[in-house]
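Input: a single structure, listed below in structure tokens.
Of the protein chains in this complex, one is absent; all others appear in place.
Up next, chain A:
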Amino acid sequence: MFRNQYDTDVTTWSPAGRLFQVEYAMEAVKQGSAAIGLRSKTHVVLACVNKASSELSSHQKKIFKVDDHIGVAIAGLTADGRVLSRYMRNECINYSYTYESPLPVGRLVCTQRSWKRPYGVGLLIGGLDESGAHLYYNCPSGNYFEYQAFAIGSRSQAAKTYLERKFETFVDSSRENLIKDALFALRETLQGEKLTSSNCTIAVLGIGEAFSTLDQETVQRLINEFEVVGEDPPAEAAAAPDQSDGAEPGPAAAAADDDDQETPAADQGAAPMDI
């Protein structure tokens, strides 16, 4: 951006009333690889693109479990993201210890400190509380907003465009359709590159379902299901052949389902090493 004399310190205001360090930190978020969140009344889906720095390395983990009912996806400086996740986990554990009940998500979102540099990471926090499912975006400025769906990181505008078109259907969406919409939105950020289970991660949480990351086979199966249907189908059409699946996509079911479709192109040979 623009170098000037008011940007060395996070505690220095510019004459125009801006904190440049905070704005630079928000730039760091835009450089990170994309992360997407969407929610319905009962579920939250977090999805992110996994970019490995080279073919030899494994990809960085960008989705973290904070508690059974809270998960977070990050974009930006992943190291900062891990520090924040650890802090949030401790907050949840301490709250559970004192009150013997799960921490309401809304209380988790204020985490910045003013005397150090701002955290260079944007957090998409998905959580469940008594009033249902929630999705919050926490940015380096310390501000947080609640969203129906949101995308952050590089090329997130493409995903946001898709989400803006579809978001009205999310509230009453089923768990499966929500995941499919997440995959579609994620594909938008890849700009032509093929979406496979080795370059994305999906995590789900919902009422009656603790936060968990979907395993690679399940993700690949879901990708195959919607890629067969075509380039730009609305969520309803994608749902048609698969609604009979039932709620739980287990790896055992994967084999049976793929029988009537083409053999899944498992590009997992070239996949970055999974930890």
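One rule holds for everything that comes next: a residue touches a chain if its C-beta (ideal position, glycine included) is under 8 Å from a C-beta of that chain, and two chains touch if they have at least 3 such contacts; residues count from 1.
Note that in this section contacts and distances are computed from a predicted model.
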Out of "Eukaryotic translation elongation factor 1 epsilon-1", "Proteasome subunit beta", "Rab-like protein 3" or "Thiamine pyrophosphokinase", the chain not pictured bears the UniProt name "Proteasome subunit beta"
Missing-chain contact, candidates A:30, A:51, A:89 or A:155, resolves to A:89
Could you please point out the chain A residues that touch the chain left off the display? 61, 64-66, 82, 85-86, 89-90, 93-94, 96-97, 212-213, 274-275
